[in-house]
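My structure is below; once you've seen it, I'll send some questions.
The complex appears here without one of its protein chains, the remainder shown in place.
Up next is subunit A:
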């Protein structure tokens, strides 16, 4: 697993691997796969909390488990930047990894396709292909989204493309003065 930092490598080893090769159109097999997905997500979230690195929330947006939504955040210079996230489980899953989207960042960075799909490193897809079907949503988050945030958020913040939500308050609120009267 060259190309990943030590932190990521040690964490990913603690996420349970999945065994069922089933996609969203595979009926009962998909339900079994979903169970494995949840187990991996529960384990990954617990590990993150234990390491004081809780950085996302995610849940299924539909009963079939083919659409997922949530939030992720990244701390840069002691401030926490939050981003809504979403993705669909592609039909060719798990051979094909889910394309995670951060819609509020759409258009703000080159490392993103239209609609907010994050553009992953050259390492990610070969690693996913090699490990199919053992990687799941948790792995996509750990090996895909997390490194992306680590690489892109500092640049986005430092360049001013992304503002902290406290800094986005309207000028009249920030200054605390009464609304200007029309003269």
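By our rule, a contact is a pair of C-beta atoms (placed from the backbone, for glycine too) under 8 Å apart; a residue touches a chain by one contact, two chains touch by 3 or more; residues count from 1.
Basically, contacts and distances are computed from a predicted model.
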Choices "Septin", "Mitotic checkpoint protein BUB3", "Ubiquitin-like modifier-activating enzyme 5" or "Trafficking protein particle complex subunit 13" - which one is the UniProt name of the chain not shown: "Ubiquitin-like modifier-activating enzyme 5"
Candidates A:10, A:59, A:104 or A:159 - the one touching the absent chain: A:59
Among A:46, A:104 or A:159, the residue in touch with the chain that has been omitted: A:46
Contacts of subunit A with the absent chain, listed as residue ranges: 16-19, 21, 24-25, 31-32, 34-36, 38-39, 41-42, 45-46, 49, 57-60, 64, 66, 88-92, 95-96, 99, 114, 125-126, 129-133
